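This report concerns only the one structure given below.
All protein chains of the complex are present and in place, except for one that has been dropped.
All chains are identified by letter, namely A and B, in their written order; residue positions are counted from 1 within each chain.
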Amino acid sequence: MLLLTPILIVPLLAGLLCLTVRAPRVMAALGVLAFGVTLGLGLALVRQVLARGVVTEWRGFLSADALSAWMVLLISTVSLATSLYAGRYFERDVAAGAVTPGRVREFFVLTPLFGAGMFLVVLANNLGVMWAAVEGTALSSVLLVALYNRRTSLEAAWKYVILGSLGLALALMGTVFVYAAACKRNPDSLPSFNWSYMMSVAGQLDPRLLKLAFVFALIGYGTKAGLAPMHTWLPDAHSEAPSPTSAMLSGVSLKIALYALLRFHILTTACLHSDFSRGFLLGFGLFSMFLAAPFILVQKNLKRMLAYSSLEHVGLICTGFALNSPVTIFGALLHMGYHALTKPVLFFAAGNIHQTFHSLEFRVIGPGVMKVLPVTAIAMALAGLAAIGLPPFGLFLSELTILSGGLASHQTTVSALILVALLASFCGILQQLARLLLGARKTGGPASDARHPDGVPAMALLLGGLLLFSVWLPAPLLALLHQAADLIGGRS
Amino acid sequence: MNMNDFSATLLTCALGAYVAGIVGALLFQRAEKLANGVGFGLAAAGGVCGIFACASSLATGAATASQSFALFPSLIPYVRFGLRADALGCFFGMVVSLLGVALSIYSLGYVRGYYGHKNAGVLGAFFNLLLLATTLVFLADNAFFFLIAWELMALSAYCLVSFEHEHAETRNAGVLFFIMSHLGTGCLILGFLLLFQASGSYGFEGFHALGDKMPAARRNVVFLLFLIGFGVKAGMVPLHIWLPAAHPVAPSNVSALMSGVLIKTGIYGLARVCFDFLGTPPNWWGVTVLTLGTISAVLGVLYALMEHDLKRLLAYHSIENIGIILMGLGAALMFLHSGHPVLASLALIAGLYHTLNHAVFKALLFLGAGAVLHATHTRNMEDLGGLAKRMRWTTLCFLVGAVAISALPPLNGFVSEWLTYQSLLQGFGTTTSLIRLMFPLSGAMLALTGALAAACFVKAFGVTFLGQPRGDHARQAREVPFPMLLGQGILVAACVFLGLFPTVFLKLFDPLTRQLTGQQLSQQLTMADGLVLSGGPAQGGTVSTPGIALMLLCLLPVPLTLWALFARRAGTRIGPTWDCGQRGLTPQMQYTATGFSKPLRMIFKALFRPRREVQREYDFSPYFTTTLRFESHVEEVFQTRIYRPLRWLVLRASRRLRALQAGSLQAYLIYIFVTLLALLLFAL
Partner (left out) sequence: MFVHDTLLNRLKRGCATMAYPAGPAPALPERHGGALRVEAAKCQADCAACVAVCPTEAVTRPPDRRVALDLGRCLFCAECVKACPTGAITQTGDHRLAVRRREDLVLGEAGNEQLRLAGVLDEKLRRLFRRSLKLRQVSAGGCNACEADTNVLGTIGWDLGRFGIQFVASPRHADGLLITGPVSKNMELALQKTYAAVPEPRIVIAVGACAIAGGPFVGHPQVHNGAGVLLPVDLFIPGCPPHPLTILDGLIRLLGRLEESGRKTG
């Protein structure tokens, strides 16, 4: 039975269908349905991968191993929540006159296409197709970032497209170098561009070409993944996009790029058998974490702060992979999942705040949001506590796992550095959120909106999932993650 | 039934009661009285179970290091929810449960003040969560679970401190508390992970005496990390700045719990690490702890003297008492190093007994302050006065607490300070190096602290309760509801029992010292069938608090008899207080707290750097002033010299860094190219 193809087709169809549908409610429902289906398919895929190791279709054109299956789950969950949230969000925006219905249709067409692109990235075996899929997601997300058509959104989208294109161009070079290495090994016939094929002949590829390829891929996909110092498009794009899109961008799209980078990392390590790629990943990961902290400390804009927080988390995940012990890689994968459940909630809450106060500046929103939007504030508080790594939420567990793995493999200094960076961003986010949510309301401003809590289904779904999986990790999931960890660590 | 099962069941019941309290309080949020009753009633029930579980475990000797059981199976990897009821954990568990009972009963009355404008159910829920997390901290048997409980404790404490978040002062205090707590937790995480690295597992059994197997440099780093991490939580100078900010702004039952138990988690951690995990310590560890303890004690009481906010004063006194506890622990470490386990046990007992005593009397004082706040709606002592006639029972309870904290016999503060003196003074003979001078020096500083503490409480008690009311709030004060008095009464009884019958409680320390230092001292410290407390082997002194109490009671008839015989014959004339013949004297012209502490402010002005500003307005002559404005400041040295400059540096550096993200697309492109070039050069 085909699993991978429906995962690609369903959101694609849903997106195209939205071109013909009129009512926004129906469009939203289509999105929800599509991603619900992919979530179900993803769960089935997990079972298959656990049983068989790798699932392939179309003669290896689409292939899913443990890592891909995990990513499919994440993409589905975040996209589902986004679609749940987006319906009422855009209703209010249209009512307030911030967007036209045409733009809303644009959103509901592009988002499933965005999702489909992301699915293609993780399911494609061919490195070139993977690159094209990343380009596809970039294109759709650029249009989504520019949705509001304001001067600032257009500027953000412009920067995103320029820097993103540059990054993808470099990534393309990296991809080409890999192919060149394969051709060099096999001068007679055109080798396959599949990643699985590359992995099988990894030992015979030219090390220097692979190194070159990795460097370009690192910079290229690193730009899309938001690793510092290539992250400069991140704050603008994530804060100017509509909140549902920001949620998807922060929640999964960064991780998709990281996924692509990981494929190169695995390949390079398999070829070189040295710490070459690991070292660079470590450096960029730590640099991202340390660069995020000061920007969070003096931040004035809510969504920019959340964007920098994503930067920090992505840096942590990258560092976790780079520490290269089974425990840390497991922790990093777990962290990907928990972060994907947490960050969208923060963006949804930020969206509610934006629509109520018509601004994202802390100074303008003022203290005492809890008095005006109690449900949103509580959701933001819970998600914020999760994002800064407090129990009982799972991010504490994953962070501690990464740290203990680092220390167990005697990389004490790096672990200490990670801890310092985590502490710094903790202080920043806590202070900003406390100042925002708590306190008494100054006179004037919108009245309490307790009767119409917004976005509750989406936020509840994600928070509930977060809490559930913070205390219970079902055995199949654990097995999947361990399998993925082995894959990344080169032990399978 | 096996004793282990009994206390294990009771412990589980206690924890279950706390969880039920959280759920119940949140469920019944809308019905305030029900939420109050359910939440705090269940907390009290949990506390009672906890006391019985821990006390019976200690008393029957069943509390050993091998009593470990899993609370419930863990569904996530690496974490095991295991509890270990060993002697140290049971002792602290007993402390938290005792305070839980008293404070919950008190809260039943106190929370009534929040009806109508704040959510009592949320308060009850977080209170239960704090009790739950603290109990788990004391009983956790592996590092992961300990850290989870620790962070939960900090989180619930933060939510409780920020309960009245309408005021900016409260919000800032809460954030400061949480940030400092988290910085400490960071050090703890690193420390525990270093231990994990050396032992290979997270369990505390694996950590036992691990220090002896670690290289010396690593061991020292671990010690320093734990010292900083637990020191922040304990409120050790110079990491104490969160304490006087957070304790005053929290609701009073929460302040009592924080001062009583939360900061003791730092002491628990230090005791656990230094005596259980790290093996035989080098000398400088003990010296450092002793020095920091002495400094904390002296500075804490000096800053307390300058305060006129009742709860801030009490918060600084907590710092002082933590200093005293640390002096005991530091001395114990030094004795362990020099090979005197008996003296080490004595010092350890002194420190831990003081932990228990401080928890009891500090909670009592905070409850009294809370009662005053409940009745008068102000914490400012300069507006109070004359409460003794209006709130008799509260005055009595506060008086008992004040006498206890001033270490006056026959109450409990005296007993533990006496034991601390004994251990310090006997320490002089343990080594021949110059370090031994530290002992009498610390003893002298301890004496200074005691005297200053007594002076401070004369001020606190006198200005708040005696005299005439200085303001309307104090004039309209009425006695607080019965549950609040009952809660205070429980702690008064505890103070009196702990003071009069120390020899009984010493038996509880036997399993503790047996586990940590291998000695059992209760026999040596008890004489005359338990009536006399001895300072241990030959050089120690003796004191009998029941004897002193008895003597005081017997001497009481003497002045009464004299009064009956002589005073009746002389006539009595009642007249107004002598006021230098002035007219228009008001109660505001009584002695103020600021005025009372002025001599000490002048003596220690090198530390305080007091600033004084007087502004007067007059119409036609400066001799007939119409308005007078007086401002007096004491410099908070640590904030102005260390923390604020540090914070300013960090923020300034952060703002400078923002130039990197200035908005110029060209710059962003250059970043990418430069990185690419650098990588290419580096890689190839």
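Assume a contact is a pair of C-beta atoms (placed from the backbone, for glycine too) under 8 Å apart; a residue touches a chain by one contact, two chains touch by 3 or more.
Predicted model, so just to flag it, every value in this text is computed and none were measured.
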| item | value |
| --- | --- |
| Touched by the hidden chain, restricted to displayed chains | B |
| Residue of B:73, B:581 or B:622 touching the missing chain in the full complex | B:581 |
| Residues in chain B touching the chain absent from view | 571, 573, 575-576, 578-583 |
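By definition in this document, only the chains that are shown with their structure count from here on.
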| item | value |
| --- | --- |
| Mean-CA-position distance for chain B and chain A (Å) | 44 |
| Chain A-facing residues of chain B, complex | 75-79, 144, 147-148, 151-152, 155, 162, 165-168, 171, 174-175, 178-179, 182-183, 186, 189-190, 193-194, 196-197, 200, 202, 650-651, 653-655, 657-658, 660-661, 665, 667-669, 671-672, 675-676, 679-680, 683-684 |
| Chain A residues touching chain B - in the complex, by the definition given at the top | 158-159, 162-163, 166-167, 170, 208, 211-212, 215-216, 218-219, 223, 229-230, 232-233, 235, 276, 280, 291, 293-295, 297-298, 367-368, 385, 390-392, 394, 396-397, 400-401, 403-404, 407-408, 410, 412, 415-416, 419-420, 422-423, 426-427, 430-431, 434-435, 438-440, 470-473, 478 |
